[in-house]
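Have a look at the structure below before the remarks.
All protein chains but one are shown in place.
Here the chain labels run A and B in written order, and each chain numbers its own residues starting at 1.
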Amino acid sequence: MVESALLAFGVLVVLLTLGVPLPYCFGGGIMVMVFVGGATMKGAMLWGFGQLSSPVLLAIPLFVLAGTIMSSSGIAGALLKFVDVFVSRIKGGLGVVATVSCAIIGAISGSGLTGIAAIGPILIPEMERKGYPRAYATALIANSSILGLLIPPSVTMIVYGWVTDTSILACFLATLGPGLFIMAAFSATNLVWARKFPLVLDAPVSFGGFVSEASSRALIAVPALVMPVLILGGIYGGVMTPTEAAAVSVIYALPVGFFIYRGLTMRALFDAGKEAGTAVGAIMIMILFSLILSQMLVLQNAPQALVDTIFGFTTDRTLLLILVNVMLFLLGMVVNDITAIILVAPLLMPLMQAIDVSPVQFAAIIGVNTAMGGVTPPYASILYLGARIGKVKVTQVIRPAMILLVVGYLPVVFLTSFWPSLSLAIPTFFGY
Amino acid sequence: MMDRLFKIVLTGLLLIVAFFQAVQVVTRYVLEIPMMGLEEMLIYPTLWLYVLGSVNASREDSQIRANVLDVFLKTQRARLKLAVTAEVISLGIVAWLTWWGWDFFRYSLRVWKESPTLYVPTFYSDCAVFIGLLLMTLWTVKSLIKHVRVLAAHNPSLDAEVNNG
Partner (left out) sequence: ANLKISHVRPQGAQVDKDLRVFAEQVTQATGGKLKFDLFPANALGDYTVVQERISVGAVDMALQPVATGVNKRLQIGALPYLATDWPSAKRVFGKGSPLRAAMEDLYAKQDITVLAAYPVYFGGISLNKPPVNPGDPDAKKGLKLRVPPIKSFQLLADSIGYIGSPLPFSEAFTAVQTGVVDGVIGSGAEGYYASFRDVTKYYLPMNTHFEVWYLLINGEVLNDMDKADRAKLEEAAATFETSRWAAAEADQAGNEKKLQDAGAQLVPVSAEALAANARNARAQVWPEIIKDMGEAWARPIVDSVTK
C-alpha cells in the first residue's frame, strides 16, 4: 500500500520534470494508484468535483478579477503612486509593501491563495517596473500569500479547532505571532536581497516637497482608497463575508475604472476576464486531480502509515518535534492543508500531550507547516497560481521562492516548535 | 475568433458570479430578506468558469508546467523531442481521465440529482467535467500534431545558433 503511494509520488515528480502540464501529472499519479495500487475511480470525479464547489475557493477568481481590473484601470496606479510617496526612496520598500499587503489581505480572508490572487496582478508588474526581477516579485508575493492562513481568520484553524476540540479563537490567535514574525522575516530578507537589484529610486526630497507630493497624490487616490476601506470595513463591520467582499470589490472597480480613472475599456475588461478565468481554471483543474489523488492515498491509510513509520522509533522530545515538522512538511508536499489537518492532527494529538505541547501551540505548529505546503512542490497551488498570474515559468520562480522560504519561513517554523511563547503569548493575553 | 469567444464567456461567467454575490449582500444587509438558493445557483457558473478556464489554458498552450528537464537540454531538437514526449504522455493521461469524465457524465444523467432548495439539476454543472476534459484532449492532440510537424521540419544545423544566441 505504502509502496504504491510512493510509486505514485515518484511518477508525479518524473512527469513534472518532463514538462507534462500539472493537472495531468496528478492524473498520472492517479493512474498509478488505480492500476498498481488497486484504488478505484468509481465515484472519484463525483467526489473531486464536489470538493471544487467548496465556497473556500469561490473568492479566488473574484479576487484575481478585481486585482486585474484594478491594475489595468488606473485604480491600482493611483493607489501605488500614493504608496510610492512613502517607499520610493527606500531600497526594497516596494517589496515590504507587497509582504505587508498580503498580511492585510490575510486579515480578511481565510485562504492562502487570496494574497497572490488579489495583490499579484497589481504589484508584480509594478515591482518589475521598479527594477525587481519578475520571478523574484512573484516568489515574494506567493510566499507572503501564505500569511492568509496565519493571520486570522483561517480556514485551516477552523478545521483544526473542530477536529481537536480546541477553541477556534485560541487557534486563530496561536498562528498570529508566527505570522507576524514571518511577515517581518520576509520584509527583512527582501530589504537585504533588494540591494542586489538595479532598483529605480526617487531622488530625496525636502519635507515640504514630501507633504505637497503626498497630499496631491492622496487626493487623486481617494476613489481608489475607498476600495480597501470598503473591503475591510465591510467585513469587520459585519456587512459581508470575505467572498462577498471580493465580489463587491469587482462591482466597485467597474464604474471607478470606467468613469473616474478611465483606464478601463471594454477590451481591457474582456482581457482581464480571460486572464483571471484562465489562471484560476488552470489551478482549479490541478486542484481537482490533486484532491482525487490525495483521497486515494487517504483511502489506503497512507497518512497514518507515514505517521506510524516516523514515530515508531523515538521518544526524545526535541527529536520528536523535529520529526513532526519533517512529517508535516512531507505531507504538505502531497496533500492539501485541510486534508492534512483532518487526518494527522488527531493522530499526533496524544503524542503532543505526552511531550507537553499544548493543543494551542500544536495548532500553530501544524498551521505554519501546512500553510507552507502551498508553496512547496509538487503540490504548490499558491506558487503555481503565482507563476500563472506573474506570467513567469514555474522553474524560474521556484529558486527565489525556496530561498525566501529557507531564510524567512523555516526559522519561524522551528521557533514555533521550540519557543512556546511565540504561539501562546497572544492567546494567553486574551484569556485562552 | 476562438479567443474572442473565450474572452466573452469567461468574463461573462465571472461577472455573473460577482453580481450574484453582491446581490446577496444587498438583500441580506440592506433589505433584510436574503434570497434563498442564491449560493447554490452560484455553483453552476463557478464550476463552468473553472472548467472553461482550464480548457482555454489548453487552447493557449498555457497550462502550468514545471519543465525542470528543459532547463538542462542544450539543443532545440532535444527540447522539441522532450515536448513531443510530454505531449504524448499528456494525451494518454487526459484521454483516460476523459473516459472517467464520461463515466461521471452518464452517472449524473442517470441519478439526476437536484440542488437543495431550488431543485435545479446538478447535471448542468456536472456535465462540465466531461465536456471540458474532452476539449482539453482535442487541444492536446492539436498541439501534439503541431510539435511533431515542427520536429519533422527541424534543421539540426540551426541548433548551433540557438545555443550561441
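Assume contacts are C-beta pairs under 8 Å (C-beta built on N, C-alpha and C of every residue); 3 or more make two chains touch, one makes a residue touch a chain.
Source: prediction; values computed, not measured.
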item	value
From A:46, A:205, A:251 or A:310, residue that would touch the chain that is not displayed	A:46
Selected residue (touches chain absent from view) among A:35, A:236 or A:259	A:236
Chain not shown: contacting residue from A:209, A:346 or A:411	A:346
Absent-chain interface as seen on chain A, which is shown	40, 42-44, 46-47, 50-51, 54-56, 110, 153, 155, 158, 162-165, 167-169, 235-243, 295, 298-299, 301, 339, 342-343, 346
Touching residues (missing chain, whole complex) on chain B	28, 32-34, 36-40, 107, 111, 113-117, 119, 122
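Keep this in mind: only the chains that are shown with their structure count from here on.
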item	value
Chain A-chain B separation of Cα centroids, rounded to whole Å	22
Residues on chain B engaged by chain A in the complex (per definition of touch)	3, 6-8, 10-15, 17-22, 24-25, 29, 39, 42-43, 46-47, 49-58, 60, 62-71, 82-83, 85-86, 89-90, 93-94, 96-97, 100-101, 103-104, 107-108, 125-126, 129, 132
Chain A residues touching chain B - in the complex, by the definition given at the top	15-24, 27-28, 30-31, 41, 44-46, 49, 52-53, 55, 58, 61-62, 65, 234, 239-240, 243-244, 246-248, 250-251, 269-274, 276-286, 288-289, 377-378, 384, 387-388, 393-395, 398
